[in-house]
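The complex is shown incomplete by one protein chain, all other protein chains being positioned as in the whole.
Naming follows writing order (A and B), and every chain is counted from residue 1.
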Amino acid sequence: MSGKNSFEPRIIGFLCRWCSYQGADLAGTSRRHYPSNMVPVRVMCSGRVDPTFVLKAIADGADGVLICGCHPGDCHYQSGNFNAMRRYPLLMKALEQFGIEKERVRLEWISASESEKFALVVKEMTETVRRLGPLEWNRRVFQAGRRKT
Amino acid sequence: MAKLKLALYWAATCGGCEVAVLDLNEKILDVAAAADIYLWPVAMDYKYKDAEAWPDKFIDVCLFNGAIRNSEGEHLATLLRAKSKVMVAFGSCACFGGIPGLANVADREGVFARVYGETPSTDNRDGTRPQTSFAVPEGELTLPHFYDTVKTLGQTVPVDYFLPGCPPATKQIWAVVQAIVAGQLPPPGSFVGVAEKSVCEECPRVKEEKKVTAFLRPHQVIPQPEKCLLEQGLVCCGPATRGGCGAQCINANMPCRGCYGPTERVTDQGAKMLSAIASIIDASDEAGVKKVVDQIVDPLGTFYRFGLPNSLLTRVRV
Partner (left out) sequence: MQRITIDPITRLEGHGKIEIFLDEAGEVANAYFQVPELRGFERFCEGRPVEELPRITPRICGV
């Protein structure tokens, strides 16, 4: 899709193995179309997602980060996703202070059967981040902040 | 045995690391017996041009404290790196950016606008700002270039050892000095004067179960002396901070502020602390979590107090 808006957002998605990743697979086998801008990373549980992962994704060039886990109460490990639920608002508060728009990092509960929701979330997030523009943390913030003149 | 040649320098600093060295008290005489000091602006009258005249690798050990804020700090870091066999990032500013690193919430314009314009006690109607070059009738005066971003020493030149702390605990400084004199330093790139594990290991308080229903600010509680501060609802950075300080702050009934930086395998201390704090929130729905998170008023300043330049994002996007 070239043309006047040629920015293709790069979104890193941390999907939990038991629910969200299966939901993503189901979207694929059901031939639901969704943008290829999201690069999935399978984790065993959304509770595995350390805030460091989100920051590293941003520092390494991601324009957005998506975290998906089982619905609260359905976690394969009982309470792992509660950790994600607790970390997310505090992380968002910190990211706001860093100057990162809140729409760039999103937490969603997506079960193994919710292929439609998965496709919708990825589509919505891709368009939102496309509107926000590239983040390019390394070039625009890190390197720009180190100019010596 | 020939005396060691020592240099101590400060970039964006407060001088506290120098005082920590002086806190060796009478042991400073042992240092003077083992070493000759060739540069130490707080205590001795050597000039930059003296350092520029040394041959390369002249100095055995350079203890460099302070963050790199401007071109003068960068110049001295580069110069002293070339002139020294061993370069030690001394103190949290050199290791992680330290308190001056908090200036990475702004850029040069943000800092200058506030300092030279907006502060209530400033009367600067002409809008005078520091210039890197300024012509006076007698000639040209120069000032260093103030960077947009504070850097750590390690982000500026290769560093051999890191001795963190704000300031480093004097007993750790003494241990490192003895290791230097005995020639028994660990492999280059190591942190020295630190414990293996986090401050929690050194903390004498009783730790039971961490389930926090509310984070309190100091005016809301008088901490009990025996119990873990986190369990009492005070944000203590002990879990995400490297030990070695002897838990001095905690023993003074104050929560740890994180000055010794992260433990060895942690990339981003602030992210780890954020994760630790979030994980002990005792709430089981989004509204309950939000209520507790709202009590942490300044996540960036709380979790990245000493390590903003050393973090994954390094600075705020302005």
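Everything that follows uses one rule, which is that a residue touches a chain if its C-beta (ideal position, glycine included) is under 8 Å from a C-beta of that chain, and two chains touch if they have at least 3 such contacts.
These numbers were taken from a predicted model, which means no experiment stands behind them.
**Student:** Write out, one label after another, the shown chains that touch the chain missing from the document.
**Tutor:** Missing chain, whole complex, touching shown chains: B.
**Student:** Looking at the whole complex, which of B:Lys3, B:Lys57 or B:Arg217 touches the chain that is not displayed?
**Tutor:** Only one of B:Lys3, B:Lys57 or B:Arg217 touches the chain omitted from view, namely B:Arg217.
**Student:** Just one of B:Lys210, B:Arg257, B:Lys291 or B:Arg317 touches the chain that is missing; which is it?
**Tutor:** Only one of B:Lys210, B:Arg257, B:Lys291 or B:Arg317 touches the chain omitted from view, namely B:Arg257.
**Student:** For the chain not shown, which residue from B:Ala2, B:Ala33 or B:Val136 touches it across the whole complex?
**Tutor:** Of all options in B:Ala2, B:Ala33 or B:Val136, contact with the hidden chain holds for B:Val136.
**Student:** For the full complex, which residue in B:Ala35, B:Leu63, B:Leu80 or B:Val105 touches the chain that was left out?
**Tutor:** For the chain that is not drawn, the touching residue is B:Val105.
**Student:** Hey, which chain B residues sit against the chain that's not shown?
**Tutor:** Chain B touches the chain not shown through residues 12-19, 41-49, 69-70, 72, 98-100, 102-103, 105-106, 110-111, 114-115, 119, 130, 136-139, 141, 143-144, 146, 166-167, 217-219, 257, 297-298, 301-302, 305.
Criterion: only the chains that are shown with their structure count from here on.
**Student:** If you average the Cα atoms of chain A and of chain B to get two centres, how far apart are those centres in Å?
**Tutor:** One centre to the other, that is 33 Å.
**Student:** Which part of chain A faces chain B closely enough to touch in the complex?
**Tutor:** 50-52, 54-56, 58-59, 72, 82-83, 85-87, 89-91, 93-94, 97-100, 137, 140-142, 144-149
**Student:** Quick check on the complex: what are the chain B residues that touch chain A?
**Tutor:** 71, 104-105, 107, 145, 147-149, 151, 267-268, 270-272, 274-275, 277-279, 281, 283-286, 289-290, 293, 296, 298-300, 303, 311-318
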